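Quick one: this structure, given as structure tokens, is what I'll be asking you about.
Moving on, here comes chain A:
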Amino acid sequence: MSTSLLYALVGIGLFSLSLYGLIVHSHLLRKILALNIMGSGIFLVLVALAGRTGEAPPDAVPHAMVITGIVVAVSATALALTLMLKLAAETGRAELPDEGRE
Partner candidate 1 sequence: MEALTLLGWMFDGLLGLGLLWVAWRALTSPDLFRAIVLFIAFGLLMALAWVRLEAPDVALAEAAIGAGLTGALLLAAFAKLSSITASGDEKQADSARIYSHQLYWIAAVALLVAAGLGYVILSLPPYAAGLSVEVAANLQTSGVSHPVTAVLLNFRGYDTLLEMVVLLVALLGVWSLGGPAIGRGSAPGPVLDMMARVLVPLLIMVAAYLLWVGAHAPGGAFQAGAVLGAAGVLLLLADWRPRAGLMGWPLRLMLVAGPAAFVVMAALLYMVEGRLLAFPPAQAGMLILMLETAATVSIGVTLAALFLGGRPQSDKEHT
Partner candidate 2 sequence: MMLIDYLSAVLLIAGAVFFLAGTVGLLRFSDVYMRLHALTKADNVGLGLMTAGLVMQAESWAVAGKLLLIWLLVLLAGAGVAHLIASGALKRGIRVWKR
């Protein structure tokens, strides 16, 4: 077991936990949090696996991808939060309508 393997497994754990959270919660702010944690899990796997270069410095390509990914994720979060606020202003609740139940 190496450090990169440890963090890659943590990344997968984060992905699965937030998959559960994403499905279970109907509140949209919680879904946004879950998606963000999910993204962090994926980034962690990418960067951890980039470290499998032995003594050489880690692979720079996944690092570059993750940096842009972090910046894009925050702007997507801002858009999602605005959408949620718009929905809450229209319907009075921060949830998607569930037609099967109501």
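A quick word on the picks: all candidates are chains of the complex that A comes from, given by their letters.
Couple of notes before you dig in:
Assume a contact is a pair of C-beta atoms (placed from the backbone, for glycine too) under 8 Å apart; a residue touches a chain by one contact, two chains touch by 3 or more; residues count from 1.
Quantities reported herein were computed from a predicted structural model and do not represent experimental measurements.
This complex pairs chain A in touch with one listed candidate out of 1 or 2: 1. For chain A in complex with candidate 1, the touching residues are 2-10, 12-21, 23-27, 29-30, 33-34, 36-37, 40, 43-45, 47-54, 56-68, 70-72, 74-79, 81-86, 88-89, 92-95, 98, 101.
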